[in-house]
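Single-structure report; data block below.
Removed from the display is one protein chain of the complex; every other protein chain stays in position.
So, chain A:
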Amino acid sequence: MSGYLTGVLVVLAFNVMAAYAVYLPMAAGQLNLGIAGFMAVGAYAAAYLTNEMMWPMWMAIPIGSAAAGLVGILIGIPVLRTHGIYLALATFALGQVIAAIFLNLEVVGGAAGYPVTEFASPYVVFAAAIGVTLFMVLLSRTRYALYLTAVKSDPTVADLMGISVRGIQVSAFALGAAVAGFGGAFYAHHYNFIEAQHFSVLLSVYTVLYVLFGGTQTVWGPLVGAAFFTLVPELLRASEQWRYALFAMFIIVFMALRPQGLITASLFRIFRRRPKAAAGTEAQGKGASA
């Protein structure tokens, strides 16, 4: 693999992990605009453990992820009392506050940034992204994922069906934060340097865009969205000056025409229709004989 290709794929791996971190709360109907803050928590916590505590990476990274998840729970409980634009603003401010704290925290280098000694190779990063994707796919096959959708589309009915709406919302937010922290921890150990400025609003906003573009109805949306936003600008490198302008135009037109995102549940049903119809009659036959 060429250095260039490896570099692009590593960026893709980080973008995929970030996209899934945004996707989880969004599947429950909540916009988290502060995802970069949770990445920072994971990155700094894990880096501190390997640098100062001499922990091995395989222990430090999960703890960094758990730290981000814990911050997610503690902040999610009060913040998730707000909805819509207020929740977006609250999480936006939260991301800023977290970045500002690390910017002023001298023990992890403050504004000068924080060099990290342990190194995670590109293959380790790929494995992490694949692991997160598999985890999300597995999760999407559970009742938990079904309830995320239920809470998003009709919280009143979900509540009357006995589903804990707040429990689902807070857990999705915290789980998303833990995934963000996981990605952030790998980021720190792959690039061997972190600075608070990297975990900016722009990073959060871009990640939200990946997810909206890919679509939030299915688990594949964030993957496709992250891949699209990482790879297409690379392919457009031929026309250097205009590539971002063209890309931006395309996104505006696309979102106007298909606001639900690229990958939707009904899209899958169309592709599966024929084999599924056969399976359906078979199951009916079984039901009748039983």
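As a working rule, contacts are C-beta pairs under 8 Å (C-beta built on N, C-alpha and C of every residue); 3 or more make two chains touch, one makes a residue touch a chain; residues count from 1.
The rule is short, and it goes like this: contacts and distances are computed from a predicted model.
Among the names given as "Cytochrome c-type biogenesis protein", "RagB/SusD family protein", "ABC transporter ATP-binding protein" or "Serine/threonine-protein kinase RsbT", UniProt records the absent chain under the name "ABC transporter ATP-binding protein".
Within the full complex, the residue among A:Val10, A:Ile98 or A:Ala158 touching the omitted chain is A:Ala158. From the options A:Leu49, A:Val132 or A:Ala150, the residue with contact to the unseen chain in the full assembly is A:Ala150. Shown as candidates are A:Leu74, A:Val97, A:Ala111 or A:Leu138; the residue that touches the absent chain is A:Leu138. Although one chain is not shown, part of chain A still touches it, namely residues 138-144, 146-147, 149-150, 153-154, 156-165, 217, 264-266, 269, 276, 280, 283-284, 287-288, 290.
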